[in-house]
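With one protein chain removed, the remaining protein chains of the complex are shown where they sit.
This part shows chain A:
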Amino acid sequence: MVAIKMHLTLYTVLLFNFFNSFVSALYFHIGETEKKCFIEEIPDETMIIGNYRTQLYDKQREEYLPATQGLGMFVEVKDPDEKIILSRQYGSEGRFTFTSHTPGEHQICLHSNSSKFALFAGGMLRVHLDIQVGEHANNYAEIAAKDKLTELQLRVRQLVEQVDQIQKEQNYQRYREERFRQTSESTNQRVLWWSIVQTLILVAIGFWQMRHLKSFFEAKKLVVVYFIEGQMLKTEL
């Protein structure tokens, strides 16, 4: 009896989660050939779930209606080393998931796969987007139904996930700080070397200029003495 109730609850929850991914979220407009990219700076082993829904402007009814079939969105995800970890085409509504394996800035890019420019009819495509990172990506109702947790156990589970995320972020923070410190030390080194080299160059050039000009003017003095006969000449120019 209880088992049946649990199963029914699980299926209901899953069914509603399916619809839940299509609730209205933040939206923005995108042009036909435009590519919109979002950056997520995350530690490693973090899961990201993205949900999107598109609507196309219908000129006749003058409102945004769900996009026609065949109009899909191309989703491309790049990891911090510019390697593509997800590159797939989804329909007018889609859900993409990936887990990061290296910490850093991941780039999520979306663009429509429309090749017929007339399809947009000069309008824009409205994209509803929702990106959940790390602990927020967990579906607690599903976890509770699957592992049969009581409410208290579920709350503690949520706390555990949150603390996990905090710990990962702290690790990543330490790695980032090291990089920052390396950059600062490299700048310091460069500035130090540059000051020394610049001083040496200046001094060397100064010597060379003076020596070259001195020999040049000495040569000139001889020439001037030769042509102007018997006249008293000053030694400096």
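Going forward, a residue touches a chain if its C-beta (ideal position, glycine included) is under 8 Å from a C-beta of that chain, and two chains touch if they have at least 3 such contacts; residues count from 1.
As a convention for this text, contacts and distances are computed from a predicted model.
Protein name for the hidden chain, per its UniProt entry and selected from "Small ribosomal subunit protein mS29", "Histidine-containing phosphotransfer protein", "Transmembrane emp24 domain-containing protein 7" or "Proteasome maturation protein": "Transmembrane emp24 domain-containing protein 7".
The chain not displayed touches chain A at residues 1, 4-5, 8-9, 12-13, 16-17, 19-20, 23-29, 36-41, 129-131, 133, 135, 140-141, 144, 151-152, 154-156, 158-159, 162-163, 165-166, 169-170, 173, 176-177, 179-180, 183-184, 186-187, 190-191, 193-194, 197-198, 201-202, 205, 208-209, 212-213, 216-217, 220, 223-224, 227-229, 237.
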